[in-house]
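The complex appears here minus one protein chain, its other protein chains still in place.
What follows is chain A.
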């Protein structure tokens, strides 16, 4: 980095007296806060690399003196990590793809197609953004029960397909595209489907990425719905499996539970690294996290 200027600029500015200590104090304060924020995660990773017997040691050694994967073998012995991971992956991937499809199509219709009841329908979609899942969970459970979908992965997946927020986001996204592209195609004789398929859909990828990444982040970590819907262990997702693992092991082998936590975090961390931009855009764009 050849960037030396920011700090020297600060000391050259008018308010020299006030800022001479400013930048460094600020950076140190932020570093302390960052450490506090990441501390629990660092502790989790380092403790998962210790033997179950050593995991109580205080002070906690951030760098384990004798790192071991014993806890990781332990967690595979205790719970069927592969099954949990498979369930979580299936549920999350299908929901993410499903939401990209439903939100992409509906968002396009609201942005670019003319039809009756467009306004009230869009109003309905927006209004449901306000409705918390926790309030409707009892009837949702009963609807799924009547369809025979409780205690199935499908019961977790299908209700999550429609996304009011994703629809809203994709509508904004399509509205931001120049209208004359479609008009030009129309003059060339393209029908409404062709205009969507060949002109606008190919431009929608960044918007769809936001919908997909948000869906992944939310549903990979989801706990409330799986807890209610999935009663038999074979349908558990990772968060559910880990909470019941802690229940079973108590405080007996911390490192085994933490090894499970680390494993379940990996895909979320991967998405955080690869998809940080769409993730940030998604979270800030409408301020809705759920």
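To be clear about the criterion, contacts are C-beta pairs under 8 Å (C-beta built on N, C-alpha and C of every residue); 3 or more make two chains touch, one makes a residue touch a chain; residues count from 1.
FYI, contacts and distances are computed from a predicted model.
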{"item": "Chain left out of the displayed complex - its UniProt protein name, from \"Iron-binding zinc finger CDGSH type domain-containing protein\", \"Sugar ABC transporter permease\", \"ATPase\" or \"Cytochrome c-type biogenesis protein\"", "value": "\"Sugar ABC transporter permease\""}
{"item": "Residue in contact with the excluded chain [from A:140, A:154 or A:209]", "value": "A:140"}
{"item": "For chain A, residues in touch with the removed chain", "value": "1, 3, 6-7, 9-10, 14-15, 18, 22-23, 26-27, 29-31, 33-34, 37-38, 40-41, 43-44, 56, 58-60, 101-103, 105-106, 108-110, 113-116, 118, 121, 124-125, 128, 130-143, 158-159, 161-164, 167, 172-173, 175-176, 178-180, 183, 186-187, 191-193, 196, 217, 220-224, 227-228, 238-240, 242-243, 246, 251, 254, 257-258, 261, 264-265, 268-269, 271-272, 276, 279-280, 283-284, 287-290"}
